[in-house]
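Every protein chain of the complex appears in place save one, which is left out.
The letters A, B, C and D name the chains in turn, as written, and every chain counts its residues from 1.
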Amino acid sequence: MSADETNAPDADAESADVPDADAPRSDSPDADIDRDGEQILSVEGVGKRFSGLQALDDVDMTVNRGEIIGLIGPNGAGKTTLFNCISGAFPPTSGTVRLDGEVISGLPAHKIARAGLARTFQITRPLEELTVVENAMVGAHIHTRRRSEAREIAMENLEFVGLADKAEEEAGELTVGAQKRLELARAISTRPEILLLDEIMAGLTPSESKQMLDLFRQLRERGTSLLIIEHDMKAIMNISDYVKVLDQGKGIAFGAPETVVEDDRVIEAYIGGFDVDA
Amino acid sequence: MGKTLKSSTSNRRRFLKATGASVAALTLAGCASDDAGNGGSDSGGDSGGDSGGDSGGDTGTTTGTPEQSVDEVIIGSNHPLSGSLAATGVGMSNAIKLAAMRKNEEGGIESLDGAEVTVIEGDNQGAQELGGQVSEELLSEGAHVLTGCYSSPVTTAATQVAERQGVPFVISIAAADNILQGRDFNYVYRPQPPARRLASDYADLVPTVIRDGGGTIDTAGLFYINNSYGQAIRDSLREFLPEQNVEIVEETAIEFGASNANTQVSRLRSADPDTIIATTYVAGGVLLAQALQDQDYRPPYLTASASATFTDDDAVSDIGEFANGVLDNNYALNPTVDKTAEVRSQFLDNYDQEFSASVGMAYTAAEVIIQAVEEAGSVEPDDINEALKGLRYEDHISAMGAIEFDDQGENINALGPVNQVQDLSVRVVYPEEYAEAEPQV
Amino acid sequence: MLELSGVRAGYDDIEVLHGVDMHVEEGEIVALIGSNGAGKTTTMRTICGILSPSHGEITYRDEAIHSKASHEIVERGIVQVPENRDLFTNMTVIDNLLLGAQTEEAKAHREENLDEMLELFPRLAERKNQRAGTMSGGEQQMLTLARALMGEPDLLILDEPSIGLAPHLVQEVFDVIEDIHAQGMTVLMVEQNVQQTLKLADRGYVMENGRISMTADGDQLLEDEGVVEAYLGV
Amino acid sequence: MSAIESVRDRYRTFDEQRYAPLVKGVALFGLLAALPVIIEIDVAGMELAALLSLKVLILTVIYAYTAQSWNIMSGYTGQFSFGHAAFFGIGAYATQKLLVDFAVNPWVGMLVAGVLAAGYGLVIGALSFRFKLQGHYFALATLAFAELLRFVVTNMSELRGANGYFKPFPRDYGAEYGLVAFQFQNDLPYYYLIVGFLLVVTLVSWVIKNSWVGLYFFAIREDERAAASVGVPSFRYKLIGVAVSAFFTALGGAYWSMYFNTIRPDTVFALFKNVELLLPAVVGGPGTLLGPIVGSFIVTPVSEIARTTFSDINGLDRIIYGAFLVAIVIYSPRGVVSWPSQARALWKRVRGDEEVSE
Partner (left out) sequence: MGHLVTSVAPLPLQGGGLGRFIDPFVQFLTDITNLEPVLLQLLAFGLLLGGVYALTALGLTMIFGVMDVINFAHGVFLVVGMYSVWLVSEMAGISPFLGIPIAAAVLFVLGVVVHVLTVEPIIEAPQQNQLIATLGVLFIIQSAIEIVFTPDPQQVELSLGSIQVGGVFIPLGQFYALVIALGTMLAVRAFLNRTDLGRKIRGTADNRDGARYVGINVRRINYLTFGIGAALAGVAGGSIALFQRFDPFTGETYLINAFVIVILGGLGSFPGAFVGGLIVGMIQVFGGYYLPGTTAQVLIFLLFIGTLLVKPEGLFGGAEA
C-alpha cells in the first residue's frame, strides 16, 4: 500500500495539534519569482478534509506551459492527495483548480482527462489483462473512436517510451520499470497539456531513471507541462524548473531548486525537524 | 428386480428405469420408502420447481414406433422423482407401476393375447426444461403412451411433445386449467378434475352439505398458498361462491415454505367467517391447524378446497383431534367399491408409502391407459388414441362417475367430492353415491 | 540472530527483491534506509512471512524460517510494526493490545505487560476503551508499537514508525524505541527519517532497487555524502 | 514435437490474418448448424443422440445465448450480476403480455421487452453505480432486484399472478406457424432460431470487443480509476454494458416463453435461474467471446449425462453436478477456454525452471 495514499488522512491528524500561526505564506507562488509563459494549471486555496482530518490546507500553486515543476515533501505531506484533487479522483473540499483558465475542480476524472490533464499513479495501475498497446489505446481513444487510429497513436507513444517491442504482451506481466513506462505511455496517449507524474521513477534502475528524465525533457519540448512528485531528490532538483514543497498538507516553499534546498523549513521538514547543524 | 428390461435399450446406455411389472416384483419394496410419505407434500406440487441449472436429455427425436408383434405395452411415466416435488412424484410413479402389475397379474392385455404392461420411468425433476425432454426419452425408449407430470409447467412441455409426435398422453395430475382448455390437443387427456372444476365442485357441494345439515354458511375466508395452484383455486372460488350465496369476506395468502401461519390466522380470526377454506399443500394446512390451535380459534366450519392436507392420513394424524370434522373437496378414492381397499393395501405392501388421493389419481390415469389399450387391441398410438376418445371407463377407484373425455380431453364426469375427517380418518361423505359415511355438521 | 541471504521476493509475477543479503545481531539496532520503492517494506514483509521468498534463505537463530507462516514466525519472537499500522480499527485499544499477545509466553504475562504498556503510553491508557480507528495518527502509531511489544518480541521490526507524525510525536516515538533498546531488545527498522534513525542505529543498510547497496555503522552512514545525497539530491 | 510446433506456427500465421475471425466464426456456427445432423450419426452402434438430443441442444444454445448476453455486462465490464433472471423474466413476460392481451406479434413484443429490460437495467445500474456498490454488495443488489420482480409479478393480477401466461396459437394474433409467428410445429426450426440469436449476440459481442467500447469496458473491469484518469467515462459505459446485456437477455426470455409455451413467476424469475444464466460463462471463461458458448456445451450436457447415467438414484446427478461446479471454480477459475494457454504456461514453466534453477 502506498504510504501517501493510505496515510494521507492520518498524516494530518497531527496538523490539528500543530499551531499554524507561525507558518507565514512564504510560498505564495508568484511572490517574488518571475516566470515566463502562459498559465496552464492553477491551484487556488485548495483544501481537502477526510472525515475530520485536514489532509490539504489552503494550497496554492501554478504551472505554466512548458514548465517542469517538482512537488516534494516528506511522506504523508499530502502530495498524492493534491494530485487526486487536481485530477478529479475526488473533489477538493475547498478551493479551485483551473486548467487553461477553466474551472475543473469538481469535475469527474474522465472529464478532466478529456480537458487535457493526464496523470500516472504512484502504485502503477496497469490494466493487467489487456495488452500493452491496448493499455495505451484506452488513452488514445479520447481522440478517436477508430481502433486503427488509436493504435497508431498508442504505438507512437510506446515507441517514445521504448515499449514498442512489448506491445502485444499482457500488461500484468511487465516488470515494474516497464509498467512505469507504460503508465507514462498511456497517459501521454491522451495528448495532455499537462501531465501529473506520481513517483514514476521509484523502483527504476539508475539507467532507467536517466532515460525517464530524458523523456521528461522531450515532453517539455513538445510543449507538455509536467508536475512531478518524486522522492529521488537528485533527479527532481536536476530536472525541475521550480520546486513546490508541501509539509503537513500545507505549502511551505516554492522556488528554484537551489533556493528551496537552502530553506530551513524545508530541511527541517525533510531531514527530521531538529538539529541539522549543517 | 423384475424380469423385464426392454430389449431395445441394449445397444444404448441405459438411462431410464425400466421396471418389470411382473408378479415377482410384488415382493419387492419400492425404492422410496418412508413412513411419512404422503400425497401432495409441502412441495410445490403445481409450481415449476426452480431446481438448479440442469437440463437436457438423452435421446433422439425419433418416435419409438411399436413393433408389430406385441408382447408388451409400454407406459412412459414422466414424473418428478428427485427435487422438491419428488415426495409425491415418486408415489405417483409407483402407482402407475402398480396398475401395470395388477393388470399383468390378471394375465396382461387380453386383446393383445396377454401382452404385458411395462412401465418405464423418467425423472423430470420438476423442471420445465425437462418436461419435453423426458417425454422424448420415454418415446425413444419405446413408450406407446405417456402419463405425467404433477407440475403444470412441466406437463405443458411434456404434452406438447406427445401431441406433436401423435402419441396419447393421459395426465396423471396437473391442476392448471389451461393445459388442455383451448389448446386444440388431439392426444392429451385428463381424468382428474382441474383447478376450476375443483373450485366449482366446492361451491356446489360443500355449502349444500352444511346447509343440509342445518348449518349456516354465508361468509367465507380464503387461506391459500400464493402460487399458481392456490391462486387458480382462489380465482375460481371468487367466481363460484357468490353464486351459492357465500360471500368471501377475507383472503389471506401463505408463502411457500413459510414457517407459520400466525398472521394469516389473526386476520381470519378478526374477520370471523362462517368457514375458512384452505387451499394449500400438506405443510400449509398443518401450519394453519397449528396456528388456529395456538390462537384458540376455530370457525364454525373448517373446510378446504383441493387441499392436500386433509386428505393425507399422515398429516391428519399429525394434526390430531383438531382435524376432526374438517370438510374438504378434492379428487378422492371411491370407498364404496372393494377394489379401492384392495389396491390401497397392495400399494402399501409394495411401496411402503401412503396411498393418498394424488397417488390414487395417478393410479386411475394408468388404468385409463390400460383400459384404452385393451379396447384398442393395438399399441399403435392412433388406435389407442381413438380408444381414449371413445372410452367410457367405470371400473376405476376414484370417486367420480365413468371416465369419459370431451373434445378438449377433459373428463366430463370429473368430480371433487366432499371428504370429511372423522375419527382421524378421511371419509368421503358427499355426494351420496360415493359416501362411506354421513357428513357430521 | 537473523540472516537473509540471496532473498528474492515480490508480488505475483513481479520480483521486487533481487537478492537481499543482510543480518541482524542480538542486541543491535539496525536501520534499513533507501528511497521509496527500493524494496524496504517488501523486505520487512518477507521476513515476517506475509510474503514468501521465491529464492534464498532467511534464518533466525539458526533455523530456516522463510517457508514458515506468519504466525509461526511470531511464535519465534519476531514481531513487526507494519508500515500502514494494520490496527484492528473497529476494536478497542485494550482489545488491540490483548491481541498483540499471541505466543504462549506473551499470554502468560499478558496482564502485566498490559499494565506496563498503559504506563509507557499514557495516552493509550486515557483511551483504552476507545476504538482504535477513532484515534489520531500519533496515538495509532503508539498503539501499533505497544501492540507489537505485547508480543514480547526478541526481534522487533519497525517499518516507518514515524510516518506521517508531527515532529514532537516523531521525537516521542524515537524516545520509546531508544528506551526499548536500552532494555535489551533487538530492533530492525526502516525509516525515512534518516538523520534520527542513523543516530540511533548501530548499523545501517542502504537499499537500492531491491538490493543492498551499502552497509556501515550508523555514524559512518550519517556522514557519508552518498546517503544524504540520495535523500536530498544535493 | 516439431510437427506440433509447425502446426502451431501455421495456426499462428493463420490467426494473424484479418479474415481469421470470420473463418473461425463460420466454422463455429457451421458446426452448430450441423449439430442436429451430426447427433443422428451412428458411431459404433451408438448414436450421439443418446447423449445429446435436439431438445438438449436447444437448451444448450439457449444458455449459451443468455451467458453470452450476461458476459457483455459481467464478463466485459466486470460488474458481476447475480440477477439476470430479472431481464430474462421481463423478456418473457413483456412478450407474452403483449401477445396474449394485445395480440402484438412476438417479434415486436420481444423488442419492446428488450427495451423494457434495458430500462430496468439502467435503473439498477444507475442506482448501484451511483452508490458505488461493488463485489458481493453489487451481486446481492442485482439478486434483490430480480427477486423483487418475482414477488411483484406473483402478486399482480394484471400479470396474471402466479398463474402466468400461456402462449396463444398463431391464429390468435393473425399469423400462421412459421418464422413470422415465432412458432413452429417441431423443434428443428426452434433450434436454428436460437442459433441465429446466438449468432447475433456473438456478433454484437465481437463488435463491442473490437471497438473502443470494448476497450473501455475492459479498462473499467481492470481498474476503474486508471481508466477514468485517461478519459474513460466509466459510469456511462457501465450503464451501456448493463443495458445491452439486459436487452439481449430479455430476448432470450422471449424465446423461452415461445419455446416452452408457458411462463410463471417461479419459472422465469426463479432464484436459480439467476445461476443458470451466468454459469456457462463462468465455467467457460468470463470475459471471453468463446467462453459462454464452450461453457454451455459443457454445463448443460454434463448435467444431462449425470442425470441419465445415474438415474437409478434420484438426485445423484445433482451431487455430481455440484461437485463439478466446485471443481471448476477451484481448479479453473478463469474458465475452460484458458486451459490451452494454461497448459502452455505450465509447459513453459516446467522447461523454464530447469534452465533457471542453479
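One rule holds for everything that comes next: a contact is a pair of C-beta atoms (placed from the backbone, for glycine too) under 8 Å apart; a residue touches a chain by one contact, two chains touch by 3 or more.
Just so it is clear, the structure is predicted and the values come from calculations on it, not from any experiment.
Participant: Taking the complete complex into account, which shown chains does the hidden chain touch?
Facilitator: B, C, D
Participant: Which residue from D:Ile38, D:Leu111 or D:Ala144 sits in contact with the chain not drawn here?
Facilitator: D:Ala144
Participant: Which one, B:Ile217, B:Ala283, B:Leu333 or B:Ile384, makes contact with the chain that was left out?
Facilitator: Final answer for the missing-chain contact: B:Ala283.
Participant: Which residue among C:Ser5, C:Thr59 or C:Gln102 touches the omitted chain?
Facilitator: Among C:Ser5, C:Thr59 or C:Gln102, only C:Gln102 touches the chain that is not shown.
Participant: Which listed residue, B:Val70, B:Ala87 or B:Val209, touches the chain dropped from view?
Facilitator: Considering all chains, including the one not shown, the answer is B:Ala87.
Participant: Of the residues listed, B:Asn124, B:Asn226 or B:Asn419, which one is in contact with the missing chain?
Facilitator: Within the whole complex, the residue contacting the unshown chain is B:Asn226.
Participant: Given the full complex, what residues of chain B touch the hidden partner chain?
Facilitator: Chain B touches the missing chain through residues 32-34, 36-38, 41-43, 52, 82-87, 90, 226, 235-236, 238-239, 242, 247-260, 262-264, 266-267, 270, 282-283, 286-287, 290-291, 293-296, 318, 320.
Participant: For chain C, which residues lie in contact with the unshown chain of the complex?
Facilitator: On the side of chain C, residues 48-50, 69-71, 73-75, 79-80, 82, 85-92, 95, 98-100, 102-103, 107, 131, 147-148, 151 touch the unshown chain.
Participant: Mind pulling the chain D residues that touch the left-out chain?
Facilitator: 80, 82, 127-128, 131, 133, 135-137, 139-141, 143-145, 147-148, 151-152, 154-155, 157-158, 160-161, 163, 271, 275, 279, 282, 313-319, 321-326, 328-330, 333
To be clear about the criterion, only the chains that are shown with their structure count from here on.
Participant: What are the two chains with the top count of C-beta contact pairs?
Facilitator: Here the largest contact count links B-D.
Participant: Can you name the chain whose C-alpha mean lies closest to the mean of all the C-alpha atoms?
Facilitator: Per-chain C-alpha centroids compared to the overall one single out D.
Participant: Hey, how far is the Cα centre of chain A from the one of chain D, in Å?
Facilitator: Those two chain centres are 43 Å apart.
Participant: With chain centres taken as the means of their Cα atoms, state the distance from chain A to chain B in Å.
Facilitator: Those two chain centres are 75 Å apart.
Participant: May I ask you to sort the chain touch graph into line, ring, star, complete or other?
Facilitator: line
Participant: Inside the complex, what are the residues of chain A that reach chain C?
Facilitator: The contact residues of chain A facing chain C are 1, 3, 6-7, 10-18, 74-76, 172-173, 175-176, 179, 199, 202-205, 231-238, 248, 261, 268, 270-274, 276.
Participant: Given the complex with chain B, which residues does chain D contribute to the contact?
Facilitator: 39-40, 45-47, 49-56, 59-60, 63, 154-155, 161-164, 166, 169, 185-187, 260-262, 264, 266-267, 270-273, 275-276, 279, 299-301, 303-304, 306-309, 311-312, 314-315, 317-318, 321
Participant: So in the complex, the part of chain D that touches chain A is made up of which residues?
Facilitator: 210-212, 215-216, 218-219, 221-223, 225-235, 287
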